[in-house]
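The complex is shown incomplete by one protein chain, all other protein chains being positioned as in the whole.
Chain naming follows the written order as A, B, C and D, and within any one chain the residues start at number 1.
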Amino acid sequence: MILVDMFTMAAVGAGMFFFLAGTVGLLRFPDTLSRLHALTKADNLGFGFIVLGLLPQSPDVLSGLKLVVVWLLVQLAAATAGQLIAQFVGLERRRDPAA
Amino acid sequence: MIGTATVYGLCASGLVAIGLYGLVLHPTPLRKVIAFNLLGSGTFVLFGVAARRGGAAGFLADPVPQAMVITGIVVAFASTALAVALLLRLQETGASSIETTPPEQQDNGAS
Amino acid sequence: MIDFLYGAAALLLLLTGLGLARMMWGPAPADRMMAAQLLGTGGGAIALLIATASGITAIIDIALVLALLAAFAAVALTLGEPGTKQPDGQANP
Amino acid sequence: MTLLPDLALVLLILTAAVWTVAVRDRRDAVIGFIVVGLLLSLAWVRLNAVDVALTEAAIGGGATGLLLLRACARLVPRPAESVLPHPAMWILTGLLCSVIAAGLAAIVVMPVEPPATLAPEAAANMGELGLGNPVTVVLLAYRALDTLLEKVVLVLALIGVWTLTPEQFWGGAPASLRAQQSSGALRLLAQVLPPVGVVIGVYLVWNGADHPGGTFQGGTVLAAMWLLVMMADLREPPEIRLHTLRLLVILGPVVFLVAGFAGFWIANGFLSYPPAFAKPIIVIVEAALALSIAVILGMLVAGPAARAPR
Partner (left out) sequence: MMPAGYATSEGGALLVIAVMLPIVGMIAIFALGLRRAERIAFIILPGGLFIALAIAAEVARTGAAVTYVLGGWQPPLGIALQADGLSATLMVLTALILCAVGLFARGTFSTPPDMSEARRPMVFWTLMLGLWSALNTVFLGQDLFNLFVALELLTFSAVPLVCLDGRRETVQAALRYLLFALIGSVFYLLGAALLYGAYGTLDMAGLRLQAHYNPATSVALGLMIVGLMAKAALFPLHLWLPPAHAGAPAAASAVLSALVVKAPFFLILRLWFDVAPQPGNQLAAQMLAWLGIFSIVFCSIIALRQVRLKLMIAYSTVAQIGYLFLVFPLVMASDAPSAWQSIGWTGGVLQLVSHALAKASMFLAAGLIAEALGHDRIDNLNGAVTAVPISVAAFGLAGLSLMGLPPSGGFVAKLMLLTAATETANWWIVAAILVGGILAASYVFRVLGRAMAAPKIGFKTLAHIPLYRELVVLGLAISAVVLGFVPLQPFAFLGIGRVGLP
């Protein structure tokens, strides 16, 4: 039991670290595309580690399954949103090179 | 002693004030609609505070105000949709804000 | 354990909350949208942590809906005319 | 437990709200509003109102944001006209709003003892119906009339939006929701997500009888999936004269009305259910309502017809 809890703490802690990294990147990086990169990292790794850490704590199989589905959906959303935002930035640059 | 519900009660009051301010002062309809939604959210949170305080009989929160909020959110969405459709139509017909020309100047047979 | 999870949720809220600053600074709509994106996924993670800590599994469904609609705002943004600033004459303090 | 996280959340919500109202650009304001919605769904979790949190997540994060962003995209960009309201005006308004907020705050910090609640009454009558989710019971049994009328409100809103169709386009299809630039990523998302989304939507409706969730949350998720498919240009919005569309719109209200009137014969009157069949009746009504809500919300976002019928 203790071992499981320690695993959870470690994994959630790691997830928090990546969220921290993502937020810092979002705030500190100089241009939009590198900020986007940092954000995707937070979504992928941060969320992944938190789900990984919570999995052993889930009370029943359905909840565990839902956790995995949530993670998969976040991956998909992050990938798509990243692409779309990058495209959006590209379009914006082309239209208005000064920006 | 301030409880969790009270904290959100203050949140509700703040949202109401902010929404009302935007609703009164913004000249453009779209911004008014956004402000209306903030005002509505504040109102709903006020119901939520009553719900949370009313948790009893094995329920963590009183279900009656929760149901009212869900109904209210649906109605607020419908209002937003109608308002957006109206303001887009207004643009198509050539006006750009709700500052009307004085009605007296309109001149053609009504109905 | 429960305290740890609640603590983690609170910390995560603060972290993602900092992202709000990016929403305000901008400068491009894409930057603001990224902040919204971070709050969406962060909100999902917070919901998962609270669900596990409180034992109310229904809260996982909230994370599910948030994750399902996480990309929605970004998709909707591409409906817009890219690159056109659309000040609507509003200049409130 | 400490109140600090709650205070932080409230602070974030209010900051985002102030920014939403104060920012100049209207699209930025919409993004701000979406953020407020996301944060509010967490607030609803803290208020122990999981059903509402689900609704807020589906509506605030999905439907309303999409509706408003689409409006931004379709409104012509206008040069900034600096109509700064007169200082006296905004000071006065600010004062008025502060007074109202202070009044509300003064009332909410003094809770009544014992708390005013209908929870015990709601709990006492739940056994008869065999449903586990008290909010669903309130929505579909105790206050079924409100819910029924609210569905009529939705139908009327749709008619109201359709009224704005220019005469020559009546019966035609709404303007396309296609994205600015076709994108492989978007198309992929629109192919992968909807099957999952539909399962989740159905799950929310089904689960709503006994656990948080229900018709509106499930219906909104279904609508969101439909809209996604339309935005990825895999489907066009349907023509508003289509008979199937009309039938889907009224399916929910009709089933609800039939169940209501059936109460005159099989139970004690309008909108009452015989205890033995209460759960199946409510689940059928919920399913029909969810389908109608999905179609109505989708069509409300799509807007009035903008093309002549084929």
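The definition used in the following text is that contacts are C-beta pairs under 8 Å (C-beta built on N, C-alpha and C of every residue); 3 or more make two chains touch, one makes a residue touch a chain.
Just so it is clear, the structure is predicted and the values come from calculations on it, not from any experiment.
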item	value
Partner chains on view for the chain not depicted	B, D
From D:G132, D:P166 or D:P238, residue that would touch the chain that is not displayed	D:P166
Residue in contact with the excluded chain [from D:V199, D:L247, D:I266 or D:A308]	D:L247
Sole residue of D:A17, D:A141 or D:A190 that reaches the chain not shown, by the stated touch rule	D:A141
In chain D, positions touching the absent partner	103-104, 106-108, 111-112, 115-118, 121-122, 125, 141-146, 149-150, 152-153, 155-157, 159-160, 162-167, 170-171, 241, 246-247, 249-250, 253-254, 257, 260-261, 263-264, 267-273
Contact footprint on chain B, counting only the chain that is left out	16, 23, 29, 32, 36, 39-40, 43, 46-47, 49-50, 53-54, 62, 64-65, 68, 71-72, 75, 78-79, 82-83, 86-87, 89-90, 93-95, 98, 100-101, 103-104, 106-111
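Here, only the chains that are shown with their structure count from here on.
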item	value
Interchain centroid distance [CA atoms averaged], chain A/chain D, Å	27
Between chain C and chain A, distance of the C-alpha-averaged centres to the nearest whole Å	11
Multi-partner residues of chain D (each touching 2 or more other chains)	21, 26, 70, 72, 75, 78, 83, 85, 90, 180-181, 183, 186, 189, 193, 196
Two or more partner chains touched - positions in chain C	29, 33, 35, 40, 61, 64, 68, 70-71, 75, 77-78, 82, 88-90, 92
Chain C to chain D touching residues, read off their complex	6, 9-10, 13-14, 17, 20, 23-24, 26, 29, 32-33, 35-36, 39-40, 43, 46-47, 50, 56, 58-59, 61-62, 64-66, 68-73, 75-82, 84-93
Complex contacts: residues of chain A adjacent to chain D	69, 73, 76-77, 79-80, 83-84, 87, 91
Residues of chain D touching chain B in the complex	3, 6-7, 10, 13-14, 17-18, 20-21, 26, 29-30, 33, 36-37, 40, 43-44, 46-49, 51-52, 55-56, 59, 63-64, 67-68, 70-72, 74-76, 78, 83, 85, 89-90, 93-94, 96-98, 100-102, 104-105, 108-109, 111, 115-120, 122-124, 134-135, 137-139, 142-143, 146-147, 150, 153-154, 157, 160-161, 164, 166, 214, 216, 297, 300-301, 303-304
